[in-house]
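Once you've had a glance at the structure underneath, I'll fire off some questions.
Only a single protein chain was left out; the remaining protein chains are all shown in position.
As written, the chain order gives the labels A, B and C, with residue 1 at the start of each chain.
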Amino acid sequence: MSATRYAYLGPEGTFTEVALRTLPEAATRELVPMVSVPAALDAVRSGAAAAALVPIENSVEGGITATLDELTTGEPLMIYREVLLSITFALLVRPGTELSDVKTVTAHPAAQPQVRNWMAAHLPEAVWESAASNADGARLVQEGRYDAAFAGEFAAATYGLEPLVTEIHDAENAQTRFVLVGRPARPAAPTGADKTSVVIWLGDDHPGALLELLQEFMVRGVNLMLIQSRPTGAGIGNYCFAVDAEGHIADRRVGEALMGLKRICPKVRFLGSYPRAGVTPEDVRPLRAGTSDTDFTDASDWLARNQDGRA
Amino acid sequence: MSATRYAYLGPEGTFTEVALRTLPEAATRELVPMVSVPAALDAVRSGAAAAALVPIENSVEGGITATLDELTTGEPLMIYREVLLSITFALLVRPGTELSDVKTVTAHPAAQPQVRNWMAAHLPEAVWESAASNADGARLVQEGRYDAAFAGEFAAATYGLEPLVTEIHDAENAQTRFVLVGRPARPAAPTGADKTSVVIWLGDDHPGALLELLQEFMVRGVNLMLIQSRPTGAGIGNYCFAVDAEGHIADRRVGEALMGLKRICPKVRFLGSYPRAGVTPEDVRPLRAGTSDTDFTDASDWLARNQDGRA
Amino acid sequence: MSATRYAYLGPEGTFTEVALRTLPEAATRELVPMVSVPAALDAVRSGAAAAALVPIENSVEGGITATLDELTTGEPLMIYREVLLSITFALLVRPGTELSDVKTVTAHPAAQPQVRNWMAAHLPEAVWESAASNADGARLVQEGRYDAAFAGEFAAATYGLEPLVTEIHDAENAQTRFVLVGRPARPAAPTGADKTSVVIWLGDDHPGALLELLQEFMVRGVNLMLIQSRPTGAGIGNYCFAVDAEGHIADRRVGEALMGLKRICPKVRFLGSYPRAGVTPEDVRPLRAGTSDTDFTDASDWLARNQDGRA
Partner (left out) sequence: MSATRYAYLGPEGTFTEVALRTLPEAATRELVPMVSVPAALDAVRSGAAAAALVPIENSVEGGITATLDELTTGEPLMIYREVLLSITFALLVRPGTELSDVKTVTAHPAAQPQVRNWMAAHLPEAVWESAASNADGARLVQEGRYDAAFAGEFAAATYGLEPLVTEIHDAENAQTRFVLVGRPARPAAPTGADKTSVVIWLGDDHPGALLELLQEFMVRGVNLMLIQSRPTGAGIGNYCFAVDAEGHIADRRVGEALMGLKRICPKVRFLGSYPRAGVTPEDVRPLRAGTSDTDFTDASDWLARNQDGRA
């Protein structure tokens, strides 16, 4: 095991590497690119890496299913941090190439929905070919296989290319969310602007089960930020749900909601409580009345007094 | 204070006395009739009596408001037992009186809805006069003031009367429920067929408040047996709710529901957890899956493991 | 039948008469006092009166059970108006009587909780005797049977008495709500500040039934103003619920909620839609988004287009 090694979804020069380098501790870690999300997470499970940064959600494609499915099954892992990165593309070319010279372009298929409109407007005749990653596409341009690649502007230097056009993106606010994943341990203390991730399996064929799941959160005033269904592998129509909730497992309202889920659902997997990226405690929606830790403690004292006949 | 004195809603010979005598311990107590429900409960508050038996609900008139309001306000009291009594009336007369001789009848006004149809059929011409209690009506017949009184058959002997007709009641299954009330103390241990009584005040002018109150019970699988609104005295439309729930305050699901109410409602008064009359554990509806004490303990252990990173 | 005769809970000089005289049309009607709520409502059912004014709720005692039970059972009746009246008592005496002369007082038992504290402070030695009505108590003072009566100040002239003390009431904002009841007919058009009254029976022994009842209202954004349980007469624990909801049966959201109740409950009785007393449309809480009549019509058009394949 190496406490100083962080894996990430490679190769070098991807958005994931950029996201990883926004973490202060990255400066003192050995950053190791891996060929896939499962490979990055397996490096954590095996102890080859202390943690791994992988994409989990993007604003165009939604949840990254490879990451969700890896976290949902297999040996448990835990999320310790999240990183939000705005995604814009540059059109990278060999020095001297002009836009009218570009007949073939390449990039990872996930880039396509984000540059499709731009291509239709500016390169209507160009032929698209998929690459294994955006960084790999840049390498193929360097080798002369294609005329241009869509990739992060930061990748230009690595491959001796120039950004001919920058800030290309179809959806405003295109962002990707990454998570830093490690082996299970005690979560960091609450910061006041936290998020808790869990995966919840529903029982067989109970029509109101999803409603009941949501009520366990709502009755304790815990807001949900994301709910994603994923197939369980047990046949069409069998789903589990990946849920992000506001708050920390150390918050009484969150803890009671999780216990409620644990009691009524066949399986619940806790994926971590960690600080929300880009959000300070001042930004957080006020708690619903009656759901602070103090409210819980007061109610607990009141119950004990009544149970003892001291009300 | 007298640990051996039990007050009850008098006078002697009422249904309340009969209900009280169904309790085994009544044989070894001094039974003291009181003129009203407030007087009986004040005897408990002052220490003049160890406990008081008072009616709280009947199947014709509903909740007995004097009792509910006394338990809701003033110095706290607690319910320790309940007694269910089937209510049927006898027509009591002086020996020798026949039905055709009966021109005037008397009883407490509460008896009237239960004998109205019988009177219309069998004594259409008779004049009704109200008495202060059914037992007092019997005394007035003894004194010759009226020809007949509706009262419990058991009252005949006390007043030298005979039951001319018995088993008179308009509603099938006419029953009255009585409660044995004392000063607050630790409730008796759960029996497996218990009931918990609380009074709950809702916040001002919040349209969904009653729904939220019910959800605190439902989300923990706690069934309600009775919900009665009572005015708070703060003006038209201001109500509190007297609720009877299945289960015991020592049951985890009930305790968590009560804490939930305590957190979201301005005021909650616990009125006691006590065995259900006429119900054995075998009769009780099965718990909803996930709401037994074991389920709560397992979920609590699971939460602690996750909070500690030992999942 | 007499279209010009209005019955009310008598005798003359009661608060009910005062409430009735606040209605403009009362000036042109023959006002007939009746001995009881059932008698007043039976006069409507038989056609002897066009309408009857009866008390239905007071802020000290809660729902007037005689009125609720009469409206719940028997031949259907409908509420057309409501009147709110502030209740304060005067101490009425024969001219020349001083407070120190008052040894006996009388009034209807319902007055007692509203004057109890005042008596304890100002007439601690006086003996209370119940009268059949407050007006009847005043008559008994006129006849010299008692020294003083609690009644409405307006009753003094009728019985040749003087108000020795006025504005007596224990609870601030003590009010009584009265309803004008007639035979069923089309309700008056909505005013923008309306109330709808219904009685709802729940099915046997279904723990979540009350929650489902409330959800039928809440899901359509219909706020409840009052919910009162009343025994159905079918045994302890069998209740129906008298509910007052904001809005008018002609409002789409109210109509859909009532149909929802009709579908899931064994019995629903509509008691009327009528203007709220003392409330103008400006005072009414804003509708929840999506629940106006226009929203319903738009959704209905949208559904029809989709059903026809014209979306």
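Methods note: a residue touches a chain if its C-beta (ideal position, glycine included) is under 8 Å from a C-beta of that chain, and two chains touch if they have at least 3 such contacts.
These numbers come from a predicted model, not from an experiment.
Engineer: Name every shown chain in contact with the chain that has been left out of the document.
Structural biologist: Checking the complete complex, the chain left out touches A, C.
Engineer: One chain is left out of this view; which of A:Val35, A:Met225 or A:Ala289 touches it in the full complex?
Structural biologist: A:Met225
Engineer: Can you work out which residue in C:Ala120, C:Ala157 or C:Val219 touches the chain that's missing from view?
Structural biologist: With C:Ala120, C:Ala157 or C:Val219 as choices, the missing chain is touched by C:Val219.
Engineer: Looking at C:Gly13, C:Pro231 or C:Gly255, which makes contact with the chain not pictured?
Structural biologist: C:Gly255
Engineer: Which parts of chain A face the unshown chain closely enough to count as touching?
Structural biologist: 57-63, 65, 84, 171-173, 175-177, 207-208, 210-211, 214-215, 218, 223-231, 233-239, 285
Engineer: Give me the chain C residues in contact with the hidden chain, please.
Structural biologist: Those residues of chain C that touch the unshown chain are 76, 78, 184-187, 212, 215-216, 219-220, 249-250, 255-256, 258-260, 262-264, 268-270, 289-291, 295-296, 298-300, 302-303, 306-311.
Keep this in mind: only the chains that are shown with their structure count from here on.
Engineer: Counting only chain pairs that touch, give me the topology of the graph as line, ring, star, complete or other.
Structural biologist: line
Engineer: Taking each chain's centre as the mean of its C-alpha atoms, which one ends up farthest from the centre of chain C?
Structural biologist: The chain lying farthest from chain C is A.
Engineer: Just curious, how far off is chain C from chain B if you go by their C-alpha centres, in Å?
Structural biologist: One centre to the other, that is 26 Å.
Engineer: Once you find the CA centre of chain A and the CA centre of chain B, what distance in Å lies between them?
Structural biologist: 57
Engineer: For chain A and chain C, let me know how many angstrom lie between their CA-based centres, rounded off.
Structural biologist: So the centroids are 59 Å from each other.
Engineer: By the touch rule stated above, which residues of chain C touch at least two different other chains?
Structural biologist: Not one residue of chain C touches more than one other chain, so the list is empty.
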